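A single protein chain has been removed from this complex, and every other one stays in its place.
Each chain carries a letter (A, B and C) given by its place in the written order, and its residues are counted from 1.
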Amino acid sequence: MRKITYTQATMEALQEEFRRNDRVISMSNDISVELREEFGEERIRLTPISESAFVGAATGLAGSGFVSVVDLRMATFAFVAMDQMVNQMAKITYMFGGQAKFPVLLRMSIGAGIHMAAQHSISPYSMYMNVPGLKLIVPSTPYDIKGLLKTAVRDPNPVICFEHSALAMVTGEVPEEEYTLPFGKADIKREGQDVTVVALSQMVHEALAVAEAMEKQGVSVEVVDPRTLVPLDSQTIKKSLAKTGRFVVVDEACRTCGAAAEILAQVAEDDEVFRKLKATPQRVCGIDIPIPYSPPMENYAIPDRAKIAAAVNKVLGR
Amino acid sequence: MRKITYTQATMEALQEEFRRNDRVISMSNDISVELREEFGEERIRLTPISESAFVGAATGLAGSGFVSVVDLRMATFAFVAMDQMVNQMAKITYMFGGQAKFPVLLRMSIGAGIHMAAQHSISPYSMYMNVPGLKLIVPSTPYDIKGLLKTAVRDPNPVICFEHSALAMVTGEVPEEEYTLPFGKADIKREGQDVTVVALSQMVHEALAVAEAMEKQGVSVEVVDPRTLVPLDSQTIKKSLAKTGRFVVVDEACRTCGAAAEILAQVAEDDEVFRKLKATPQRVCGIDIPIPYSPPMENYAIPDRAKIAAAVNKVLGR
Amino acid sequence: MAIDNQELIRMYRTMLTIRRFDERASKEFRGGSGTVPGLVHSYIGQEAIATGVCFNLRLDDRIVSNHRGHGHLISKGADVRRMMAEIFGKKTGYCKGKGGSMHIADFGIGILGANGIVAAGLPIATGAALAAHLEGGDKIVAVFFGDGATQEGEFHESMNLASIWKLPIVFVCENNQYGVNTHYKYAVAGGSIPRRAKAYNMPVRSVDGNDVVAVYEGAKEVVARTREHIGPYFLEFKTYRWSMHFESDAIPDMRPKEEIEAWKKKCPIVRFGKKLLKMGVVTEKDLADINDEVMAKIQDAVDYALESPLPAPEDALEDVFSV
Partner (left out) sequence: MAIDNQELIRMYRTMLTIRRFDERASKEFRGGSGTVPGLVHSYIGQEAIATGVCFNLRLDDRIVSNHRGHGHLISKGADVRRMMAEIFGKKTGYCKGKGGSMHIADFGIGILGANGIVAAGLPIATGAALAAHLEGGDKIVAVFFGDGATQEGEFHESMNLASIWKLPIVFVCENNQYGVNTHYKYAVAGGSIPRRAKAYNMPVRSVDGNDVVAVYEGAKEVVARTREHIGPYFLEFKTYRWSMHFESDAIPDMRPKEEIEAWKKKCPIVRFGKKLLKMGVVTEKDLADINDEVMAKIQDAVDYALESPLPAPEDALEDVFSV
C-alpha cells in the first residue's frame, strides 16, 4: 500500500469531505493554500486572530445547517476560546434538549518536542474529557487520522482532534480507497501476551519501539491505542488485560488528572479486571511541570522509551 | 466555640488579610459592600465584565509587588479568562525561570444544586489540576476556608479557591483567635476502621452523613478531606488505607478525568497500598452530563448519600 | 405612522404578554412554592425593544438571546406554554427541563437560544449570520445583548468579524444602563456604546428603547438594509430594567430608588397604550380585553406547566450527544 505522511492524510481527509458535502466550511487564521485554491475563499475562510469569535461562529454556523471545521493551530491558543468550547459548544445540544445538532470539528496541535516552551506546548485533552458533550480524538498514524477525521466531519456533534506536532512527518500506509474509522474503537497496534500498554498519540510510537525491543528479550507487549478518548473503548483495554494481567498506560500529558489517570482508574475500579491484575498498574506520564524550552529539560519532561521500558519491567517484576 | 457560616468565615479571612497587608488588592465585577466600606474603592476595585482583563491584571499587579484577590463568581464565567489562568498565571513563574513571584488568589463558585443549569454549574478543578503552576484548594467547612484562604493570600503563587455554592450557609466552629491552615495537609473529618472515604468539598458533608448512618449498622467509616488538591496530601490517604484496606472516593465533579480519577490512580498505582487493598477501589462521581436545570435530573446528576452508601457497602462486600 | 392598526394591536399584545409572563414567572419564583426552581431575569421595562425589533423579523430569520431572554423569545413567536413549562422544569418545556429560563431555544422558529454567559451569544449569532450569508437570499440574524456585554472580549471579536465579513446581522444592544449594579458610564470607557460600534465601521442607530413605535420604525430600516446582505448594523436602545438583576435577594439592588421610580413612569406599555387610545386605534375597553386575554393565556401557560410531568431522573442521561 502507498505510504503518505500524517499531514498528507489530514489534507486528504479534508479534501474528500469538502468535496463530498459543500456545506462543510472551514475557518482559521492560517489557511491552507491548497484547500483555498480548490474550494474558494467562501468555504475556506481566513479569520482575524479572534479565536472566541470564530470558534463561536463555528457553533452558530453548525446550528444553522452547515458543518464547521476550525483549525486552532496550537492547543494553547485554544484557551482564549475556552468559553465557546466548554460553556457553549459542549453544552448547548444538551441544554436545548437535543433540538439541534452542532457538527463542528476543531483541530489543534499538541505535544512537546518543538522547543517553543510552555505557551506553545501542551497536551490538554484531559481537561476536555471532564467536559461532557465533546468527542475527543487523538489519532497516532496517517491511517487513523484520515479515517477518524472523515468520521469527525460527518459526526453531528462537536469533535476535537488533537494532533501531535511530532507526528506531522510520520508516514504510514493509507489505502487509496475511501474509508472511515469508527469512534470508540481502540486499535491494537501490536498484539502481545505479557503486558498491556495503553498509549496515546505520539506515545503509541514510543510504546511500539519499546515493545519491539522487549520482544528480543522474550517479553511480549500488547500495545493498545484507544484512538478516541471520548468515547473511550474500555472494553478492548479490559479484554487485553484479561489476557495479560499487567497494565501500563503511557501519556505525554501532565500526570495529574491526565487521561492516564482516567484509564488507570477504569481498569482498577473494575471488579473483574482488578481480580486479574498480577501487578500494580502503572502510569508513565509527563512530569507536572510546564513544558520547558531547552531540549535537555524538555525531553526530560515527557516520557521516553527508557521510562516506558522501566514501567513494563516493573509490572513484570523484572 | 462560636459558630459562623462559610460565607462569614470567608469574609473574616479576607478582612484580616486586607488589614494585615495593605498591598492586598481585590478585583471583581461584583464587590462586597462590607469590604469596600472598610478598605475603600482603590483596594476593593469594581471591574467591568471583562474577566480576561482583570484576571490578567491580577497577574501583572502581583508581579509588581502587590497581592491580588479576584472573585470570579461562577466557575463557568472563569472560562472566558482561561488563557490568563492557564497560559499566563500558571506558567510565567516557571517560564521566567523563577525570577518573580505572582501572589494571586482567585475565587470561584462551583457545584450543582442551584437550579441554574450547565452554564452556571460546574466543578472544574480537575481541569486546573492538569495545569502545573496553580495551587488548588477546596475547603468544605467554615474553619477550613478561613484558615486556607488566609494561607492563600500569603502564598507567593497563584491559588484558586473553589467554593461550593451549597456551602455558603453551612455553619461550623471557628476560633476567635487568628490561625492559618497549611496547604497539602488533609483533614481526617471522621476516624474509622473499616473503609476510607475520601470526599471533596460539599461531598465531605454527604460522606459524613453516610458515615454516621453506617456507624449504627456497625460499620466504621473514615472520612478524609484532602482540603487542597494541589498540593495533594496522598500520604494521609494512603495511611488511612493501610489501616482500612478499602477505598471509596466521592466527588461531585463529572467522573471522567475528575479529581477522583487521580486520587484513585494514586492509590491503585502504589505498590504498598495496592497489596493491602481488600476490595476493588470505587469512585462515586457526578455523571458525565452537563448539569441539567430541573431538580429531579439535577439531583440525579451528582452523587447522593444512597450512592455513597452503596459504594461503601460494595467495598465491604455487603 | 405607517403601521397598520392590527399590527399595532398585535405589538401591544406582545408587550403585555411579555410583561405578564415575567410578572408571573417572578411571582412563582418568589412565592417559593418550588414551581420555578431556578432564577428568573425579568425583562420587565424593556418590552418595547424585543417587540419592536422582532416585529420586523420573519419566521426564517434567526435570533440569539441572552440571560434576560423571555421577551426576545415571546416576540419571535415562542410558545408561552412550553416556555413556562421549561421555567417550571417540566418535561414538556422547550428543553425538556434541561435548560431553564436562561437556555430556552426554538430552532424551528429561528430562536437559536438564550445564553447564561455574558456576550457569549454574539459569536454564535455571527456564525448564524455567516450561514445566512452562505445560503444567499435575504435572511438575517438579530442578536440581543446588554450594555454589560459590550465589556467582554467576545463582543469585540464578533463585531469585528461580522464587519469584515459583511454579515447580515443586527447587533441589538439593550442599554438598560446597568450590568447588575454597575453603571455603563463607569464600565464603558468614554461612556458611549454607539461610538464603539462605529470603530468597527458599522452603521449605528440609537433609539429610545421605551417607545415601541420608535423601536419598530428604527429597526425596520435597519432590518431592510441588513436584508441586502451588505453588512452588519448596530442598534442601541436606551432603556431600564424595573426589577432587581434577577428575582432573588442574593444580589441587592444598589441602583438609586428615585431613578427606578422615574423610569417606571416611562413604562413602555402604558405609554404605548395611551398612544393607541389617542390615535383611536383602541378603546379603554379594548385594552382591558387584551389584558384579560393575555392574563388568560399566561394562566393557561401556568396551568400547562403545572399539569406537566417533571422529567424522570434518568432523562438526564439523554441529549448529551446528537445522533
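Just so we're on the same page, a contact is a pair of C-beta atoms (placed from the backbone, for glycine too) under 8 Å apart; a residue touches a chain by one contact, two chains touch by 3 or more.
Note that the structure is predicted; figures quoted are calculated from it, not measured.
For the omitted chain, the shown partners it touches in the full complex are A, B, C.
From the options B:Leu14, B:Ala58 or B:Ala118, the residue with contact to the chain not on display is B:Ala58. Remark: the omitted chain is touched by one listed residue; of A:Leu61, A:Val80 or A:Leu105 this is A:Val80.
In the complete assembly, the contact with the undisplayed chain comes from C:Ser163, out of C:Thr17, C:Thr35, C:Ser163 or C:Asn210. Remark: the residues of chain C touching the chain excluded from display are 151-157, 159-160, 163-164, 186-191, 195-196, 198-202. Taking the complete complex into account, residues 29-30, 33, 46-53, 76-77, 80, 114-120, 287-290, 292-301 of chain A touch the chain not shown.
Although one chain is hidden here, its contacts on chain B can still be listed: residues 25, 42, 45, 47-48, 50-66, 68, 83-84, 87-88, 92-102, 132-133, 135, 156-157.
Quick note on the criterion: only the chains that are shown with their structure count from here on.
Centre-to-centre separation between chain A and chain C, using Cα means, comes to 40 Å. Here the CA centre of chain B is 37 Å from the CA centre of chain C.
Across the assembly, chain B contributes 52, 76, 80, 117-119, 288-290, 292-293 as residues in contact with two or more other chains.
Residue numbers of chain C whose C-beta contacts span two or more other chains: 95, 97-99, 103, 115-117, 120, 153-154, 320.
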